[in-house]
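What follows is a set of notes on a single structure, which appears directly below.
The complex appears here without one of its protein chains, the remainder shown in place.
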Amino acid sequence: MIKRKKVWQYGFLILASVFSVFPLYWMAVSATNRSAEVIGGRMLPGGYLLENIKNLLAAQNVGRGMFNSLKYSVILTLISLVICSLAGYGFEIYHDRMKDSVMSLLLLAMMVPFAATMIPLYQMFSGFHLLNTTLGFILPTLSTPFLIMMFRQSARSFPHDILEAARLEGLNELQIFFRMFVPTMRSTYAAAMTITFMNAWNSYLWPKVIMQDTSSMTMPMLVANLTEGYVTDYGMLMLAVLLCTIPTIVIFFILQKSFAEGITGAVK
Amino acid sequence: MNGKGKRMTLEKRHSLTGWGFLTPAVVLIVVMNFIPMLRALLLSFQAGVGNRMSFAGLYNYIRMFQDAVFLRSLANNFIYLLIQVPIMLVLALVLASLLNHKDLRLKGVFRTAIFLPCATSLVSYAIIFRSLFAVDGFINTVLVRLHILDTGYNFLGHAFSARIVIILALIWRWTGYNMVFYLSGLQNIEYSVYEAAKIDGATPFQSFWKITVPLLKPTILLTAIMSTNGTLQLFDESVNLTNGGPANATITMSHYIYNMSFKYVPNFGYAAAMSYLILFLVAALAFIQMKVGDKRD
Partner (left out) sequence: MMKKKRIVAMLTAAAIAVSLTGCGTSASDGTSAASGGGNQGESGTADENTLTVWCWDPAFNIRAIETAGKLYQKDHPDFNLQIIETPWEDVQTKLTTAATSGNLDTLPDILLMQDNAFQKNVISYPDAFLDLSSSGIDFSEFSQAKVAYSTVDGKNYGVPFDNGAVIAAYRTDILEMAGYTIEDFTDITWSEYLEKGRVVLEKTGLPLLTCKGNESDVAAMMLQSAGASFFDENGEPDMADNEALKEVVSTYAELVKAGVMVEVNDWDQYIGSMTNGSVAGTINGCWIMASIQTAEDQAGKWEITNIPRLDNVPGATNYSNNGGSSWAITTNCKNKELAQDFMAETFAGSTELYEEILPATGALTCYLPAADSPVYSEPQKFYNGQSVFTLITDYAAQTPGNHTGVYYYEAKDAIAVAITNVVAGGDPDRELKNAEDTVNFVMGK
């Protein structure tokens, strides 16, 4: 009985994993094939990887693209986590009717398609000479209703007795946040970090509008460059796309233990 | 009396501290989102070409309800929302609770594998989905071999099946993403609760509905609002998988707004008005969801 349940469980997970990984597998395999083979749907590794690497390096400055993307994404993620978790915590722990309304209001900020607000934003940024700068890249998505709400929702499970106990011990509110809340909520931070990093890494529409220098090119912009033009070299494109995907996967793989395996208990 | 007064000031102080905590985030959102949104709102009352715009009152808002393509896109968005979001969220919940089992082996591998789709680049995922569902693609080959079909079917060339492909693609891409929130939310539930339930004779199905779902309610609310928002603003799949076709059968509102802004003769007034309709719809749905799900017990 138990055995059969296990078989189902593993079977389902393996099936889901295979479906999920398949396109990535295809992408990796395609990076080793010629353009015509990729289009032809070849599913086996080929011997064209070195050639693709050579072509890609000749066509695009991959090192700079990786460095820029990493720089923007890491800075954005770290600052964003601090600002948004502070706010999420503030909204929940000190909640009152007014703050709840403000939270609802903030949610409106994510409900308008970016295409509509992009031009006013651009006007503002070019007025402040923020084009082509790191600050210009990160400012619009530094504080997002999504992250704030995520921290607010998880702060809901932050035990109030810890809070009271810490206050009795004489910790001030900021100390409670950093010493009690942050370690307790490590799983939320890890999840938020993964998601924020991924979004920052993949962001395209805004960077392409404000980044006008070749030297501030990011990985998604570099990939876009490869798809334009009269001929697309699919083998080379898949290699670039693969390189563009790996950092997110690495981050996820490192962090997944933190957000999925109860650390909460260890703190208490 | 005195004690009560002191408590009031303490509460007041805490309230002020709370405001302090959220000020940086709120200021940033006001400047980066609300100010541009306000300008877009003003723009939505104007009509014209390029940057030569003039006041037109509610013209754009009336116009969109006479716009057959826009109404089609609105309907498409709701089809995706109603079918895809529930399936995806339930699937994500099931996967998360399966992966939360203590004695499961290879957890890390499974988790990473299921998360992969949303990290996979749009370019490769679009190419592979299109080729999987091509007339001579993998899916058709299998269906023909199994004698379910006589000849290949052009999935992306027919309205009904093209919408199904989009829905499948969305489920594929975002289930792992939502699973992440559930997994992290599950960490705040003591594992002993499940063990106690097991001793009391609860089936896994019962503990899923009676323990997991209620305790994850705040997270479920979060993902429901996010998915509603994401689906009503859907853009990538419409552009990259079907390019809105066949005959606008799969085009989304955001795709149409983008065309109005950057592909066609730019009409930002109209684009802004349509964007505000999206805002209104998402806000209304989020309001309902919060009324239903956002209660502190």
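Letters A and B mark the chains in the order given here, with residues in each chain numbered from 1 onward.
Here is the rule we use: a residue touches a chain if its C-beta (ideal position, glycine included) is under 8 Å from a C-beta of that chain, and two chains touch if they have at least 3 such contacts.
These figures come from a predicted structure and were not determined experimentally.
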Contact residue for the chain not shown (choose from B:Leu82, B:Ala247 or B:Val292): B:Ala247
Sole contact to the chain not displayed, among A:Gly11, A:Gly40 or A:Pro159: A:Gly40
Residues from chain B at the interface with the omitted partner, ascending: 47, 49-51, 66-69, 127, 130-131, 133-136, 154, 156-157, 242-248, 259, 261-268
For chain A, the residues touching the chain missing from this view: 35-36, 39-40, 59, 70-72, 74-75, 77-78, 118-120, 122-123, 126, 129, 131-135, 205, 208-209, 212-216, 221, 224-225, 227-232, 234, 254, 257-258, 263, 266
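Operating definition for what follows: only the chains that are shown with their structure count from here on.
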Chain centre separation (chain A, chain B; CA means) in Å: 16
Contact set on chain A toward chain B in their complex: 5, 9, 12-13, 16-17, 19-24, 26-27, 30, 41, 83-84, 86-87, 89-91, 93-96, 99, 102, 104, 106-113, 115-121, 124, 139-146, 148-150, 153-154, 156-157, 173, 177, 187-188, 190-191, 194-195, 198, 202, 220, 223, 227, 234, 237-238, 241-242, 244-245, 248-249, 252-253, 256-257, 259-265
Residue ranges of chain B in contact with chain A within the complex: 14-15, 17-22, 24-26, 28-29, 32-37, 39-40, 43, 95, 98-101, 104, 107-125, 127-129, 131, 137-138, 172, 176-177, 180-181, 183-188, 190-191, 204, 218-219, 221-222, 225-226, 229, 233, 235, 253-254, 257-258, 261-262, 268, 271-272, 275-276, 278-279, 282-283, 286-287, 290, 296
